[in-house]
Structures are given as C-alpha cells and as structure tokens.
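The structure under discussion appears below in the form of structure tokens.
Removed from the display is one protein chain of the complex; every other protein chain stays in position.
By written order: A, B and C. Residues from 1 in each chain.
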Amino acid sequence: MFKYKIINDPVHGFISLPSEEILPVINWPVFQRLRRISQMGLSYLVYPGAHHTRFHHAIGAMHLMARATDVLREKQIDISSEERLAAMKAILLHDIGHGPFSHALEFALMQKVTHEDISLALMERYNRETGGTLNLALRIFRNQYKKKFLHKLISSQLDVDRMDYLQRDSFYTGVIEGRINAERIIEMLNVHNDEITVEEKGIYSVEKFIVSRRFMYWQVYFHKTSLMFEKILEQTLRRAKWLYQNGRPLFAHENLVYFLENDIDVVHEESLEYFIRLTDDDLWFHLKQWTENPDPVLSFLASSIVYRRPFAIEIAKESFEKPYLEKIKTKTERLFGEAEDGAGYLVLTGTVRNKAYDRVHNPIYISMKNGAVKEFSETTDHHYIKALSESVVKYYLIYPKNI
Amino acid sequence: MFKYKIINDPVHGFISLPSEEILPVINWPVFQRLRRISQMGLSYLVYPGAHHTRFHHAIGAMHLMARATDVLREKQIDISSEERLAAMKAILLHDIGHGPFSHALEFALMQKVTHEDISLALMERYNRETGGTLNLALRIFRNQYKKKFLHKLISSQLDVDRMDYLQRDSFYTGVIEGRINAERIIEMLNVHNDEITVEEKGIYSVEKFIVSRRFMYWQVYFHKTSLMFEKILEQTLRRAKWLYQNGRPLFAHENLVYFLENDIDVVHEESLEYFIRLTDDDLWFHLKQWTENPDPVLSFLASSIVYRRPFAIEIAKESFEKPYLEKIKTKTERLFGEAEDGAGYLVLTGTVRNKAYDRVHNPIYISMKNGAVKEFSETTDHHYIKALSESVVKYYLIYPKNI
Amino acid sequence: MFKYKIINDPVHGFISLPSEEILPVINWPVFQRLRRISQMGLSYLVYPGAHHTRFHHAIGAMHLMARATDVLREKQIDISSEERLAAMKAILLHDIGHGPFSHALEFALMQKVTHEDISLALMERYNRETGGTLNLALRIFRNQYKKKFLHKLISSQLDVDRMDYLQRDSFYTGVIEGRINAERIIEMLNVHNDEITVEEKGIYSVEKFIVSRRFMYWQVYFHKTSLMFEKILEQTLRRAKWLYQNGRPLFAHENLVYFLENDIDVVHEESLEYFIRLTDDDLWFHLKQWTENPDPVLSFLASSIVYRRPFAIEIAKESFEKPYLEKIKTKTERLFGEAEDGAGYLVLTGTVRNKAYDRVHNPIYISMKNGAVKEFSETTDHHYIKALSESVVKYYLIYPKNI
Partner (left out) sequence: MFKYKIINDPVHGFISLPSEEILPVINWPVFQRLRRISQMGLSYLVYPGAHHTRFHHAIGAMHLMARATDVLREKQIDISSEERLAAMKAILLHDIGHGPFSHALEFALMQKVTHEDISLALMERYNRETGGTLNLALRIFRNQYKKKFLHKLISSQLDVDRMDYLQRDSFYTGVIEGRINAERIIEMLNVHNDEITVEEKGIYSVEKFIVSRRFMYWQVYFHKTSLMFEKILEQTLRRAKWLYQNGRPLFAHENLVYFLENDIDVVHEESLEYFIRLTDDDLWFHLKQWTENPDPVLSFLASSIVYRRPFAIEIAKESFEKPYLEKIKTKTERLFGEAEDGAGYLVLTGTVRNKAYDRVHNPIYISMKNGAVKEFSETTDHHYIKALSESVVKYYLIYPKNI
C-alpha cells in the first residue's frame, strides 16, 4: 500500500507527502536546515506574523506542483508518474541554496555567487550521494528535458513557486490584498505545443495575479522599513568583514569567519560546506554579541536590528542630489567621528525595481476558445495590461535618525 | 443606558445597531421587504451561493458608514452624533427603491423611472410619516448638506456602498479574487477641504480596489450566463406585458397587472404603493405559472429561467453583423413560427460597458505626506492606472440553443 | 475526454461535476426546484446571511461524497466507479423530498407523511423515467446494497450530509463556533468489516464534530426567535386550512388549495405532483396576501412573518404550568375576542430535543492503531463524551407580545 504522510498547512489545508519518494529529500539535513531560514528575511520586523520559513514554502510549492500535474493529466496531457515526482522534487529543492535571512550572505559576503548557483550545486551533491535519484529532476530544473512545460511550472511568470509565495506571504503578513487564487489558476492551466497556457476563461484571474504581485512588491517586499532593515543587515555584515580583515576585535564563530576571511567567488565543496552550516540563528547570535562591539559603527548597526531601532529612509522617483547626500554624510560623520569610514557604512543609497509583467522575456500564454494561443496582453480588452509591462524604479536613501 | 442590537454578519463579523435610532428604520415594512430582494438578481443561477439580499447589503453598508465616521472622528474631523446617525440612515435607505431581482421591473416595465427616483420618493414618504426623522439624512443624500464629504461616503468612487457590495458579492459567490480590504481603506480615509481623501500610504489599496471592481464586473456581474438570464427575465416580462395588452390569456395577480397595464413614467403615490408590494417571490410565482402559458414564446422564456435552461450567448468586441443576426432570427422564427413576433423576444442584442475608474467625473483624491492633495492617477508611478480610465464596451447576442 | 463542469462554492472551493453522469440529475426540474427552498427555513429572519438553499447543500454533500470515496480508494477499499457514482447520486437526491422552507408543509399540512417518504417516491419516479439510472443509487439509499458502508456515508452520525450542512450553515450564519473540519474527518475515514470507521488519530476531531453539532442545535437551529418563526409559520398554514375548510374568505392558488382541502396521508402520484409545484416563493406570495385577510388571527400571524414582528417566546427546562398558560390564553382571547379560537392558534407550547451523540442507535466507530475497532465513547479518556449521549429536552411557550 502506498503510504502518505500528511502535513497541516494553514495556507493550502492538508498536504500529502508520498512517503517513500519524497520523505528522504525532506529528511536530508540540508533541507531540514530551511526550517531555520526566514522566507521573508527581516520582514517580520514590520509584519510580526511573517515568521514563515523557506522549509514551509518549499513544501507548499511542491503541493501546488502535485495539484498542477494532476489537473494537466485530467486534461489528457501526458505526464508519467516519474515525471510528476521529478517535478515535485525539483520544486522542493529549487530554493535549497538560500542562506541566512534568505539573501543576507549572498548580498553582503558572496557577491559573485547567486543562490541559484548554490541550489544547483547542492542538488547535484544530493544526486551523487543518493545514486542519481535526482537525475530527471535536475534535467527539468536545468530545462534540459524534452517536455519544456515542466520547467515552466518551476520557473516562469506563473510558476508554482510564485503562486505559493504570494499566497503564503499574503497570509502570514495579513496583507489580504495580495491574496491570489492559486487554486483557480491551476484549474485553468493547460499545455499547447509544449508551452504552459491558461484557458481563456481564466484571463481575469491572470490579471489579478499580476496586479497582486505588483501590490506585494511595492506594499510588502519593498516596504520602506523592511527594505531599510535588509540593507542595514548587509551593512552590518560588511562592517564586520572590514573589522575582521583589518584586525580589529570581533566576536565571530569559525563558521562565519570563513566568509569574513575569504572573498567567495565560486561554489566549491569547501564553500558549500561552510555555507550550509549557517542559518538565521547564527546571524542573530552574532548580531547580539556585536551590539557590544567596541566599534561604534558596528554596534550601532547591530543594535538597530536587535532592538528594532529604525534608520531613516527616504524613497524618491529620482536619484538623490549629490549636495543633499554630502550634507547627510557630513552630519553622520560628526556623530561617528572617531570611527573610520563611519558614514561609508551608515549612509547608503540604491534602487529597487520591479516589472509587474515582463511580456517580452517571460510571457504568459492564453489558449483561446477558438484554439489559438495568444500572449496575455494581446487578449485583454484593456490597454492597461500593456502598461503593466513597464519597469518601475525607485531610489532609496538610508541614514541614522536624529543626525 | 444606550442599547445595541447585535447582528451576525459572516462578512463583517458582529454589527451593532443603536436600538432607538436605527431599529425603527429597519422595522419599517418597506425596508423589511428588502429581505425578499436578491442583491445580485439571478446571479445565483451561476454562483449558487449568491443568495444574499438587499437587506443584508444595506445593513453592511451602514456598518461601514459607522466605522468610517468613527475613523474620521479619531482624526479630528468634526462629525456630530446627529450627522453620523443621519449618514447611517441615508446609506441604509439608499437602495430602498429596488424592486424584484433588484433591477427587473426597472429595466422591463418602468423604463422611464430609475430605482434612484423611487428610493428618494420612499425616503420622503418615511420622513413625512415619522415627523421629519430623515430631514438631515435626506439633505446629505441629495448632497444639499454643507459637509459635502458626508455625501461622498454615500455616493462616489470609494463609497461605503461599493465597499460593502464588492466584499459581500465576492464572499457569497466564492470569487475570492474580487475581495477588497474595506477595513484597510477605511482606516486610511481622511477629509481635506470638505473632500474625502485616502492617505498616501493607502494608494496600493486604492489600486487594488479599482482592479478588484473591474474584475468583479467582467468576471461576475457580466458573467455571460448570468447576463443572459437577466436579459431573458426582461424579455419574459416584456412578452407578458404584450400578451396582456393584446388580450391574450395570462395568469397575473392584480399587483403585477398594474405594471402590465400601465406604462409607468412617473413616481406617484399609486405607483409607489404597487411597487413596494412586489418582491422576488411574486416574479417566481408568476414565472412558474407562465411555464404552462399557451403562448410558446412566453412559456419558453419562463421555462428557461425556472428550469435553468440557458439560451446561447455570444460576446464580442464589436457589434454583430446584420446578416448573421438575420440568419439567427430566421431560424428562430422557423421554430416558433406560430407565435407572433417570436424572434423579437427570443433573439436580442445589446452592450455592456464599464469604466474601472472614472478619473474625470468621479475622482479619488490622495492626501500626500507633504500635505498636498492629488487625484489618484497622478500619484501613481505607473501609467497603467491612467489606462484604467478607459471605457470598455462589449456586445452580446442571445438566442435559443439548438435552433 | 471526460468532461467536468466546475461550480464555485464559497464553502468547499471548486466543485467538479462529471458532465455526462451527474448533470442530468441536476438538470431535472424537480432538482432545480431546490434552488427555491431555503436550507434553514426562516432562520434568515435571525441570521440575515443564511439564505443558502437545499440545492447548494445537495451539491456540497455530493462533493464530500466524491472526496470520501477517493480517500477510501487510496486506502485500498474496493469501490468501483459505478458504486462511487451511485453514492454521489444518492446523496444528491437524499433531500429531494423537501418542500417550502424545508419542513413547513410537512409539519403543518401533511403530518402523516415525512420528507423521507417523498424523497424516495421522487427518486423512484426519476428512476422509472430514465430507464433505471438510479437502480444502484436506490439500493444504496435504502441500505439494500451489499456494501453497507456506502449507505453509512449517506446516513449515519458522521455522514456527508451532516458534514456539509454543519459547515455550510456555520458559514452562512457567521456562527464560526459551529465550524467543523470536514476535510480532516474525511481524511481519517476508513472501512473495517463493512463499517465506516475513523482512524484513532482523528478522535479529537470526532469529539469536536459532536460538540459543534450540539452547539449548532442549541445556538442556531433552536435559536428561540428562529424557532418561534418556524412555529408561527406552521400556525399560519393551519389557520389558513381551518378558514378554507370552514368556508371563510381566503386567497389561495389552486396548487396550495390542494393541501388545504385534503388531508394528505399517503404519497401518491397526485399528491407528489402538487407537492413539487410549491416552493418558498409560493408561501411568501400567499403570506403577503394573507396579511390583509379579514380574519384577525390569520392576518396577525402572516404579518408577524412578513414584517418580522416577533411573538414572545419563553424557554424552560420543565413544562409550563397550567394556570400560567390559562392566564396567557385568556389575555390573548381578550385581544382577539371576535375571532373563533384565536388563542388556539396564537398561543402554543411544545418541546425541542436533541441528543448530541446517540451511541446506541447511531454509533461512531474508531479503528485503533492496534487493529481493534471500538465505539467512539469507549476510546476517549473523558467521561464527558458519555454524558453527551443524554437527550436534552426544552419546553417552549409562544404567544403574542403586549397582551
């Protein structure tokens, strides 16, 4: 008898895990470690309910993959049990390369390596260790498998990854405007010429999906306080690295030291090994020690996060003017005068950008009732969808309050 | 001690009614009659959960008015208890002029009279009968009161009427994509220069409100099967009127006869009196009898609704071509040959139109952090909002299946 | 390709209907008529959201039957596609014998016939008309099929009928305390020795199901105002029958006259034929006319419902004392003195009773991890479950307010 394990998910209800096939992947220590990595980084400093993890998201995305392949099979799309299982494994592991707070190391300490590179390297390691149990999953993941539509379910404008995280992040933040109807979109999926399509009657649901995603970006993911804390975390790590490399006193456990000492620019066995040792708790542990570090810049940065003392952040549609930036830097230096290059770490600018729908590089296809297949923005009666394809950019400026 | 009555509402939770002030309005028989008028007409033939009533919607809108005025008062907007109560009464009664299936009589039998005219006439009647208890409510309703913003809460792009019906219709149909966050929008309301504004941090919620409303229009209110049944109901009433006026046999109770016999083009005491006697049950009662009427056109139309036997409906972006229409009419006449002007009632065309956001006639104002007030589409970083102001029109063609 | 039709259900999400097999049953006019029969009678006079219908409940129960049989098949219980479909049809039609307001005719005008008798007669009629398409469904419904557990899914302590109506009624009334987790209970179902069991890990869910059902009975179904209106409706129909049979003036359409004229004590073709013509709208139509009937008793009763003017109701743990009843009757007669036997219709007493769990006649079985099967109350560590098996009785007294 085929065995299932049932997981309670407040977002999707009950999730069934086929015991023999999927459980070993979930029990892999590298996967279990995702339980200690926050899905939304430090967003819980703004949305106190948003403590969900990469682990939970991966399970949810796997569930949606199971649903999507079931729906397609009902519509006579040929998907073997082996292919279905491989797609489920691929989506389960698609985020395995995330580190502490999802992106912190990546942005601050390993700038030449992406979490996608690490995901792939870890999947390959697992595949070697288990005698090839991920062969097919890897081909789908790398888009080397003949049925391209399976890859699209993992990575495209309407993939199950996005469907899960939008619904889950909306649920845990309590921002109900971001809620999408993943169930309905999945019911409407189909395949034409090896391409994932949505049936015509689902076009308004696709529209809502795009607008909800846009909403979540600007209201939640780029929420200014949340963005500020992410950036402050990066600065903290950068300052710690600078202190370490310049021989200043710094509490640091050997697992972190590896990243402070080295500039990691390739993924190899050693860097992987250190990478998977670090989860959110390691950073919290260090941040708490660093609030008492003799360097006033590091202690100020770390305290900002640990005690939730926000920096000022300004958002603008255009880049900030030089003189204004200089004035802020000067004032900051006055306060942190004794520290070397204080303002270099405490004042920062940058941009965030989002394109609600990229109809050129990442189109959504609609299968019309008359049998034709059209790119989504061509089907709608409204010019406004085309307008959603424009890229939106915003500039931020972060600096200590009360300078 | 001030007394409250509590109503359980699955949409907003508990609703408190101030006993002495509001209860008499609710107990007015003309208001109680809204319990027997479907909020969404015949939409429950498509969405079987959508059996909610005008009564429930009116109570819900009143609740949101109570919340909105509370929020504004917390923000130091001057609203007296008397004004608050008057606004609550005005919104409670704003739809009192609806008849069976909300719009059926209006569209089919009283084409020169709108439900707004009737609402006003009924409110005036109640006011006379109760010695002026609606004086202030009427001034607000007619926009004759000095504080114009109170009228805007009753009737504008972002009024509590829309907020309630979008949330309620989304809930009862199960179409979760249409769900808006009325609570959040209300938290963001403010008043500047006697105009309702939304605070800047609420702009993405306003955007979502507009897109959700657009979604509900095209996916639900203009759902093609639902639209078809609304139109068939009108045709049924028109055919019954024709039969009556031409002396053919027709079962009809005197309350309905009044509307079959007369062309009502003004609201007066007599027409009002007959109007308030009719609710959905009267039409169902007659429709059921009419399924057995000797006229094949009437019985076909009535049976379509009573037994849920859909007509064909086509939707197009442009108007249908004459020859195509003629072909369909000819075929229909062949089937209903013996009946006079069968195709005239069984084949019909028309348009539906919706503008997601009318920034010219019905603008939403945003109060910016810097103190300025801007029209909504000017504040957003995205051109697509402006595109939402375009009017969308669609053409429909309805005719018997299997002709 | 197998075709599905999808229905949006706010309670269970999307419901799939297998087109060729199930649609004909749903399109049967006698089934469509359930759209005009309120699931909870007049409860919407207390819970304004509770306008859901027998139609919607039947579809929901069919969906849970589809889920339950799927779960059992995954657990290797042998259920053929034909059996599954038959069980789906049987549950779809289990309530087909309900008339206006679910129970009004049954209680007031046809006291010797139950809705179960009528359901069976109508199912048999459909079976004859369609050449035996319900043969197997009828055997399961009558518990004449060898696999007894299929009947238990339709009718037992934990049947899908109860699971749907508890969840649905809780949803539409907004009484969230009554919410059960049908999904979870269904996941836990199994079959041992042809008996439906719940797996041991589901015992607390079963406990919650029983307590929620108890809650819904006393808080909602027997809500005193709701109970009062049900009883007043019965009295109205009884008074109308008395007036009719005594030759007093009474508006009544021929379809209702049949029941006023005759004492129906058997189900035959003629009575069935009249029965299925009546739905809620007919009663509303008559009630509205009767508010102006010359008999002060009938007009008082009808107005109570139409204008929602509650009678007084008292609830007690013991029966009311004679002298108290006499005093109330005397006062009532004083007010309605000119009417014959006014107090006989306007003052009434009776009982309501409910047993939360009948472990003798309707036991729930638990399959223990060690392989044993036990009656539910034997498995629990708490004496209180056994106490739930006691029958609770309450006495009510209803009479006009302000006498």
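The working rule: a contact is a pair of C-beta atoms (placed from the backbone, for glycine too) under 8 Å apart; a residue touches a chain by one contact, two chains touch by 3 or more.
Since we're looking at a predicted model, the values are computed, not measured.
Of A:101, A:126, A:141 or A:172, it is A:172 that touches the chain left out of the display.
In the complete assembly, the contact with the undisplayed chain comes from C:215, out of C:215, C:336, C:376 or C:399. Annotation: of C:139, C:248, C:309 or C:394, C:394 touches the absent chain (contact as defined above). Contact with the undisplayed chain is limited, among A:306, A:335, A:352 or A:373, to A:306.
The set of chain A residues touching the chain not shown comprises 7-11, 13, 27, 29, 32, 35-36, 44-45, 47-49, 51-53, 55-56, 59, 171-175, 253, 277, 279-282, 284-285, 288, 306-309.
Residues of chain C in touch with the missing chain: 176-177, 179-181, 184, 204-205, 207-208, 211-212, 214-215, 218-219, 317, 356, 381-388, 390, 392, 394. Residues of chain B that touch the chain left out of the display are 1-2, 4, 6, 13-14, 74-76, 183-184, 187.
Operating definition for what follows: only the chains that are shown with their structure count from here on.
Compared with chain B, the chain whose C-alpha mean position is the greatest distance off is A. Inter-chain spacing, taken between the CA centroids of chain B and chain C, is 32 Å.
Each chain gets a centre from the mean of its Cα atoms; for chain A and chain B, those two points are 43 Å apart.
Separation between the centroids of chain A and chain C, computed from CA atoms only, is 50 Å.
Counting only residues that touch two or more partner chains, chain C has 13.
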